[in-house]
Structure formats: structure tokens, C-alpha cells
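Note that one protein chain is taken out, while the other chains of the complex remain in position.
Naming follows writing order (A, B and C), and every chain is counted from residue 1.
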Amino acid sequence: MDAPFLIAAVLTLLSAIAAISLRNVVHCALCLTLTFLGLATLYLQLGAQFVGLTQIVVNVGAVAIVIVFAILLTRSSDNPGESRFNKGAIWAGLICAAVFATLVVAINTSYVSMKSGAPAPPLTVEKIGHELMGRYVLPLEAIALLLTAALIGAVIIAMKESNEKGGGQ
Amino acid sequence: MNVPGKGILTGMAQTAKNFVGSYVSKERMTTVQYPEEREPAHEAARNFPFLVFDKDPEAGLRCVACKICEKECPPQCIYIVMKRDENGKPTKQPETFDIDVSVCMSCQICVEVCPFEAIKMDTDYEYGEFDRFGGLLLGKDRLAKSNQYYHKIHPTEAAEVDARLDKERKTKEVADKAKAAKLAALAKKAQNAEKIAGDAKGEKKQ
Amino acid sequence: MQQLDQIFVTLKAWALGHVPEPLQVPASIVMSIAPIMLVFPGIFALTTVAERKLLGRIQNRLGPNRVGPFGFLQWAADGLKTITKEDVVPRNADKVVHFLAPVVLLVSALLAYSVIPFGRNMYAIDIDAGILFFFAVGAGTELAVFMAGWSSRNKYALLGAMRAIAQMISYELPLLLAALAVVMATGSLNPNDMVAAQEGGRGWGAIVPNWFVFTPWGFVGCILFLIAAAAESNRSPFDLPEAESEIIAGYFVEYSGMKFATFFLAEYLGLFVISSMCVVLFLGGWHAPFPFFWCDWIPSWAWFLSKLACIVLLYIWMRGTLPRLRIDQLMNFAWKFMLPMALINLVVVAVWKYTRPWDYFGAELVRWLLCVGLLALPYLLLGRNLLSNRKWGPRTYRYAS
Partner (left out) sequence: MTLETWLVFSAALFCVGLCGALIRRNAIIVLLSIELMLNAANLNFIIFWRYGVNADAASGVMMVIFSIGIAAAEAAVGLALVIAVYRHFKTVNLDRIDSMKG
């Protein structure tokens, strides 16, 4: 275990736990951003530079901001007396712990061909570009379509009722 | 032809002209470098009141301590004490005349109500002091300014005031003369009457 | 001349030779970071004075001229003032987030400097996806703005933050697309490759530098980049997130003292770094403009800094000239003009690249005319549309109900 991994992993996990457990929703979103950042550094440590930077651009630059906007637009006014957790929170926690235990056992008992990493393969941006335009061109077009559809869909879903309201007034 | 973006370029050219022009011509400059150079105050400018005196800054004050301005002042920044002579008899002179310029709001009401043209508005604005309570409480000595100064800062208004005062003085003189003449006539009449009476007495005696 | 050009590189190598072996890596890191941390705040200090003086001259005033010779020590007075001011934090503010916001903003602004090549062999890190890194750390800016606006618990701060984020997201698209044009032309995401691609010149005696700004798509891309960069760094005329007269300085209304100064510094550092990126992308980086011999006497970093200064002066000039936009004009401009133009620009880059092998007589002229026409026509149409689409009527007010 080397120090950069340890620091990034602890930071990522702690901020993830904070993101799901804090009372203030905006704090949760900010902690989630920290998780994304920690994950990006982990990607960089794994030698996936392009993915790490894309992770920051998309998740920190766009997703976190969208979440924050949604939080402000919905003004989730939890009344302080009410618990922020479900009624069955304990059971859910136990299930999660069980899932984690199962996964750990599975990871440790399974046969893995390569236990420690070989030197990182040089994956240049140029190569990614060639792959995207070559072997993966169909998924690329599909995702372009998906993003366009998502954009239009999101706008329509979020606008529909406000239009009705605007007509009614 | 209306090319989009033309307005932006025109504006940029205009500001560039301003920029270069500010180095070339002094007339373009809208500001002056204050402590070294000052813009002359406008004739109608007003800031805080001052007291006009004619010849002597102490005895020549036009103020007669009638306290009208003290009563009329909206923020009540004027404080007047009338001078009394050794017998305790009031004179027509202020013993104290204080204006707190930190309170004064330059409304000019004191000037409007003064029947003696004794208080006028100053154009001076440099009242900076390190002591913000005592330093801004102006006493009689700092308020008293000569009629010549008044002429300097508000020439038109001062000329009008002087003309009015002169007219008043003249009418007063005329009135005084008439009164004096009347008195003299009365006195003469009385004398004459006495004389006549005396004559009559004398005649009677004889 | 080589010595002067490489003086900083040589100095660093010389200093590293005196550092013991195990400390060399951290020492090298410090020696790469320290100049950035010293030089650019210094430029910031001078820019604040220069900006005020320039704005003054534009408005026929003198500007600050009391502190130091010609007022050029004004920054010291301002700095001392902000340091000694009381740091007021609102009682209901979210203290931690309120404190972190300026820090995040400053860090993300400073991080972006690491990929900029300031001169020949002068860069902090050389990574493959440098442009991507630049825009990735730029994402921190939006987050910092939101943190500042939200944690202040002030409606103006929140309004300002919301405006700022909406504006930044809208203008990030044209910014990225304008940069993408250069990526398409050079086939690399590395700033060093981009600078290398702009070396030399063409025309008689190579008088016209090979900078991308002197191509049809590069010219348009440069202007789009400059406009979007002004919006990204909240410069006038896009300064409505911090409009003093409308929402009293927006998201940093509740900041005072040193934290305010940090915001101010981070904002200017962001402006410098985005202008530096513009220099790298379109203005030939640290290359000298002319092939004359005296141009080689001037070191490459001096060329870079002078180009940077030109862009910053242009921004100040724009600030002195253009009035602030309204929010709907801002959004219309971003989505109905900037974005289509940037997309068309990408097409033109492709055409430009595709027609490169043409070599019959007059091919260059045809190529130019084709590209200029492809850009000018949409420009006129989009601009007309933007100008004619004004639905100006009597103003209506909607009060909070």
C-alpha cells in the first residue's frame, strides 16, 4: 500500500460516507464532489489520465452543479424533527454490510491471474481518439444520440408543469 | 449596411480616442488635482453659514443676538447668548454664537429669517478636523467674516444686500433728520413759548 | 541570446545541482511552482493599478496618481488596507464552506497555470491531455462560486452565484469548442504541441507568422475564445454575476478583508490564465512574431508576457467601453450566436484541413475565400437574427407574491 493511494482512498471513502449521511443536502452534494475528485486522483494513479480528467470535467463541472441546482430548486425543507433516515434504515444497513462482506470474501477467494500490476501501458489521448473513431464509433454515435435525447427529455420533463402553471395564471 | 458588431467597434474607437486625447489636451479632463488646484466655487454655492461684520470683527458684527435663527434652525445647531453690560443690561451684541457644522444641514433658513442680513452662507468646504466634536463646533471668532469677503464670494447677492442696507440707512437717516427737525422745532416752539411767556411776565412786571 | 532565453531553465538546473539527491524531486516541484506563485500575483498587483489608470484615461480622468511614482504603488496601499480590515463573517453563514470558497477558487485558478508553456522549455508539467487538464481545474471555479454564494446566506449572494453558474456553464461550451478547433488543427491536446505547430511564418520572407489567429477559423476562434473567456472570468461586459449596481457585488457580498482580496486575486489570476491559454492556442505561444534577427534577441518568455499583456489590456479597454448585458441578452448571445458560430468554426477547420493538399494555381486563394465565406455568411445571418430579435416593449414588473 503506497501513500498516495491510501490518502486518496481514505478521503474518497470518508467523503462518500459523509455524502450519504449528512443532514444538510448541500453539504452532501459538496462531499460528493470531493468523492469525485478523490476518484479522479485514483484514476490518475491507475494510469488512466484521460478518464481521470474527464471525470473531473463531467462530474465536478457538470453533474455536481446540476445536483446543486436541483437542490436549490426543490428547496428540500426537511423539518428538523423528522429523521433523515428511513424506517427500515437498520435493516438496509445490515444488508449493505452483508453485501460488502460477500464481495470481500468473493474477491479474496477467487483466482486472479495477475496479482500485481504490470507497468502502466502508455495510453495516449491520440490512441483513445483513434479507438473512438475506429472500433467504438458506433457506441460514440449512440451516446451522442442518448445525450441529445437526455437533454431534450430533461428540459421537457422539468418544463411541462411550469408551462401549465404559466397558462393558468 | 448594418453589420453586426459595428457598434462595438465604434465604441471601442471612441474610448481609444478619449484615452489618447487625455494625454494631448488638458481641456478634456473632467477632474482637477484637488489639493494643488481647485475649481473656483460657483457664486450660488453654499455650504455653512457665517456671520458678517462691517469693520470690527467683534463690535462690527451685524448680529444683534435676537435669536430668531436659533429658533428657526431645523436641526438646532445654533446656540446664542446675548451680551450684557456690567449692569446686567442686555446689549445688542452676541456673547456666544456657536454653530455645530457637523449638525448643520445647509438649509439656509437662518439666512432667510435674519432681519439684519447678519448671517450668510459660506462657500468654503474645507472643515477637516482631527477632533470631530470640538473641532466642528465653530465659535464667533471663526464664524465672523468681513463684508468684503461676502462681496468676494457672492458678489451679486452682496451688492443687493448692501443696496438694501444703504436704503434702510438712508430712510433711517431721513427719518432721524425729520425727527430731529421735529424735535428741534418743538424745542424751539417751547423756547419761544417760554420766551413769550417770560416777555408777558416781564410786561406784567413792568 | 540563447542564455537570456533559457536563463530560468539554466538557473533551475544549476540550483537543483546543489540539492542533495533525495530532495531533488520536491525541490524541482517547488522551483516550478514558486515562480508562478510569485510572478502572477505580482502581475495582478500591477494590473489593478494599470486597469484603474487606463479606465481613468478612457473617462478623461487621471486615475490613481498619489501613491508612489505615477501612483504605481497603489497596489501596496490597497493590499495593506485589505489585510488590516476586519474579517466579518455573517452569523448565519455556513462557516466552513464560507471559508473554503475563496481557497477553492484560488487553488483552481493557480492549478491551471501548470500546463501553460510560458517560454521555450518553461512549463510546470508536460501532460498529454494538457488542455483537458486546464478545463478540468476550471470546473473548480463554478463550485467555488456556488459555495461562496450559498454559504453566505444572503439572497443577493445566492442570486449572484446562480447567475454566475448559469453564465459560466453557458459560455464554457463556446470556450471549449473554440479550443477544440485548435485541437482539431494540431491533432493534439498538449499545449506544447500547439505552440510548436505555430512556429515559423509564411508569405514573402515568412513575414506573416504561422499563428492560428491568421487563419479564417483561427481568427473567429480567437474572438469566440476571448468573448467566452471574458464571460468565464466575469469580466465586463459580462460582469452581471457581480454587478455592483444590481446585486451589490453578487456572490462575494458577504466577504471582507483578506477573503475578499483572495477572491479578487483569484479572479484576476483566472483572467490571466485564460488569456495565457488564448495566447497558447491562437497567438503562437512564446514564438516571436517576425523572423527578423532582433526578434530573437528578445527572450521567448518576454514575448509570451507581452502577448498576455496585450490581451489583458484589451479586456480593460472592453471594460471601459461596453455596458453590462442583461441576463436574457447574455443567454441569447451564448446559445443563439456563440454556440452556432463555434460549431460552424469546427466545420471550417475540417474544410481547412481537408483542402490543405490542394496545390494547383490559386488554390490558396480559393481555400481562403471558401473558409471566409463559410464563416462570414453565418456571422451575418446570426448577427442579424440576434439584433432583430429584440422584443422590446414597455417594461413589466413582477413582484414577489
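By our rule, a residue touches a chain if its C-beta (ideal position, glycine included) is under 8 Å from a C-beta of that chain, and two chains touch if they have at least 3 such contacts.
Predicted, not measured: the structure shown is a model, and the values here were computed from it.
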### Query
What chains on display are touched by the one that is not shown?
A
## Note on the structure
subunit A residues touching the chain left out here are 1-2, 5, 9, 12-13, 16-17, 19-21, 25, 28-29, 32, 35-36, 39, 42-43, 46-48, 50-51, 54-55, 58-59, 62-63, 66-67, 69-71, 73-74, 76, 78, 82-89, 92-93, 95-97, 99-100, 103-104, 107-108, 112-118, 120-121, 123, 127-128, 131-132, 136, 139-140, 143, 146-147, 149-151, 153-155, 157-158, 160-162
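Heads up, the rule we're going with is that only the chains that are shown with their structure count from here on.
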### Query
Draw the chains as dots and join the ones that touch; what shape do you get: line, ring, star, complete or other?
line
### Query
Hey, how far is the Cα centre of subunit B from the one of subunit C, in Å?
61
### subunit C to subunit A touching residues, read off their complex
97, 127-129, 132-133, 135-140, 142-143, 146-147, 150, 158, 162, 165, 169, 172, 187-189
### Query
Considering the complex alone, what residue numbers of subunit B touch subunit C?
2-5, 8, 11-12, 14-16, 18-19, 21-23, 28-31, 33
### Query
subunit C touches which residues of subunit A in the complex?
26-27, 30, 33, 40, 49-50, 53-54, 56-57, 60-62, 64-65, 68-69, 72, 124-126
